[in-house]
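I have placed the structure first, in the form of structure tokens, so that the comments after it can refer back to it.
Note that one protein chain is taken out, while the other chains of the complex remain in position.
Let's look at subunit A:
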Amino acid sequence: MIEYALEYPDKLYFPLLEHIQMLFITLILSLILASILTIITIYSESLSKTFVYIFSVIYSIPSLAIFALLIPLTGLGKTTAIIVLVLYNQYLLLRNITEGLKEVDPAVTEAAIGIGMNKIQLLFKIKIPLSKKAIFTGVRLAVVSTIGIATIAAFINAGGLGSILNDGLRTVNTVKILWGSILAAGLAIGSNAILSKWEQRL
């Protein structure tokens, strides 16, 4: 096993980097989309419920099925993978963000409105800072879920750690299968641990 890693470092290194790259792009796009949706929802309570509901339905569809559905539209590869990952993350992010925002002490919200904050100021100056823990939990869950589901994206040629597993399974190469599993699991567990530590300090 170690020999394999020493002999072909780029066969592990490259997919790992690719995986992390996919994670970052997905995360950034997910946060941008979730922010936009959150800003829209402050103008309508029922819209926020609708969004969470729609994304919970999408989230419940198995990833391979969505990948397959999107291929005719966006083709094989990273783009399709990232679209699906961003959609999945909306459920995890929006659910935690709306829960967090809702839990802000009503007296604090009323005081903020009463002294003349508009909706955007209320959101950014009061509600988000006071629910950053819940929001961060959403981000952590999204990271872990993205790392996991991105592994499956190798089936549609998106690359990443899933491709090591894919190769391993195709050629019945135990070393590759093991390396693929260890790296994917290690990345997920590691990020979760680091983010949990960070979350506690908020």
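In the analysis below, a residue touches a chain if its C-beta (ideal position, glycine included) is under 8 Å from a C-beta of that chain, and two chains touch if they have at least 3 such contacts; residues count from 1.
Throughout what follows, contacts and distances are computed from a predicted model.
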| item | value |
| --- | --- |
| Listed names "tRNA (5-methylaminomethyl-2-thiouridylate)-methyltransferase", "Carnitine transport ATP-binding protein OpuCA", "Lactate utilization protein" or "4Fe-4S ferredoxin-type domain-containing protein", with the criterion being the UniProt name of the chain not displayed | "Carnitine transport ATP-binding protein OpuCA" |
| Omitted-chain contact residue, chosen from A:Val52, A:Leu70, A:Leu85 or A:Ala112 | A:Ala112 |
| Of A:Ser56, A:Thr79 or A:Gln121, the one touching the omitted chain in the full complex | A:Gln121 |
| Absent-chain interface as seen on subunit A, which is shown | 105, 107-118, 121, 126, 129-130 |
